[in-house]
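A protein chain is absent from this complex, but the other protein chains hold their places.
Labels for the chains are A and B, by order of writing; each one numbers its residues from 1.
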Amino acid sequence: MKTIKNDGSFYLNPYLGGVLLGVVLMLSFYLSGRGLGASGAVKNTVAATVNTVAPKHVENSAYYSQFAGGDKKPLNNWLIYEVLGVLAGALFSGILFNRLNFKVEHSPKITSRRRLIFALAGGLVFGFGSQLARGCTSGAALSGMAVLSLGGYITMVAIFGTAFVVAWILRKNWI
Amino acid sequence: MIGPLIQSGFIPQAWDNIIAVFLGAAFGFALESSGFSSSRKIIGTFFGYDFVVVKVFFTAAITASIGLLYLDYLGLVNFSLLYIQPTFMTSAIVGGIIMGIGFSMGGFCPGTSLCAAAIGRIDGMVFFGGMFIGVFLFSESFPFWEKMYYSGSQGPKMINDALGISAQLFTLFLVIVAVGMFYGAAWVQRKVKKVEY
Partner (left out) sequence: MQRKYTILSILLVVLALGLVILPKKTNKTETDPKVLLSALAEKSRFLTTDLVSKRIIENDPTLLLIDLRPADQFKAFALPGAINIQPESILSDSNSELLKQLGKDIVLYANSDLASEKAWLLCARYVNYSRLYIMKGGLNEWYNTIVMGTDVAATASSAEFDLVNFRKAARQYFTGAGQTTEKTATEKTPVKITVVRKAPKSSSGGGC
């Protein structure tokens, strides 16, 4: 077996990574009966923040009141704990494979500033879409695909199909 | 031990959130170590220089599907207790399209941006911050989207029911398509000019 260069460029074989991810996903269903996710935690955090600032507003909103307000505790939620775990797991992997450093990753042809503006806008758009579709790539698409949910497959096709087209429009940002 | 273990009461409810942390950690480790913390690696899928997303994503989906169906066959998991995302046709398509745009602009999806943020990528942190604004805007303008949000409801529908075949047969097709895609990806990657990142 060849030795691993520990300069941050080592990644798992994608198929091994995929099987690992698949097993984790399966365990998640086997243990907790639900898939993995990320955007739900953002939703709950936003709802909790708004609830602290303006509880009346939460009561009146048809959206927030589904998961915040009253005696609901949006921060004491499975997804929040899971997302904290994700941070810890990624940090561990980053330390293990020596990838831990502060930087803005971008194509050499664009400035950091442009990259950050696009990252912010992308996050905004993604956050918005994830609420409309009731989940993001992990929660709706990946977890949905694992249990063969129709919605999961439709979301997956819509995400990747659109991303393909838009990536070509924005290709100057990437290559 | 019929799963899901929490719902069927084999593991006390109190453990649910603790298990969540460990599952999340494993999820984060799998994503980061496969290279999902790098936006340029992720976006490579769309330009054909790195197919790590397709490979990892589909391998994970078929592994989990096959695994769950075997568990179901062995009677180890009660499929009816699993959380199956309800299908809302319109919002799934429109939301997916919006997410696709965000994906190509930001180069991350929520889970991967978290991984990137965890190892110090500032673009990942900014992306994650942007999501809060997006979620906030959606929640505030919810009355405007409410009709679309609830339209096309089909309940927790399975794709194999929609196609009229068994779950097992669908998974077989999925595996064949995925394997075909892996070979296709390897072929394209050989043809495409290597991009340094």
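What we mean here is this: a residue touches a chain if its C-beta (ideal position, glycine included) is under 8 Å from a C-beta of that chain, and two chains touch if they have at least 3 such contacts.
If you're wondering where the values come from, they're calculated on a predicted model, not measured in any experiment.
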item: Chain not shown: contacting residue from A:V50, A:L79 or A:V166; value: A:L79
item: Touching residues (missing chain, whole complex) on subunit B; value: 6-9, 13, 16, 62, 66, 69-70, 73, 75, 78, 80-85, 110, 155-156, 166, 168-169, 171-172, 174-176, 178-179, 182-183, 186
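Heads up, the rule we're going with is that only the chains that are shown with their structure count from here on.
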item: Subunit B-facing residues of subunit A, complex; value: 11-12, 14-15, 17-39, 42-43, 45-47, 50, 61-64, 76, 78-79, 81-94, 96-97, 99-107, 115-116, 118-140, 142-171, 173-175
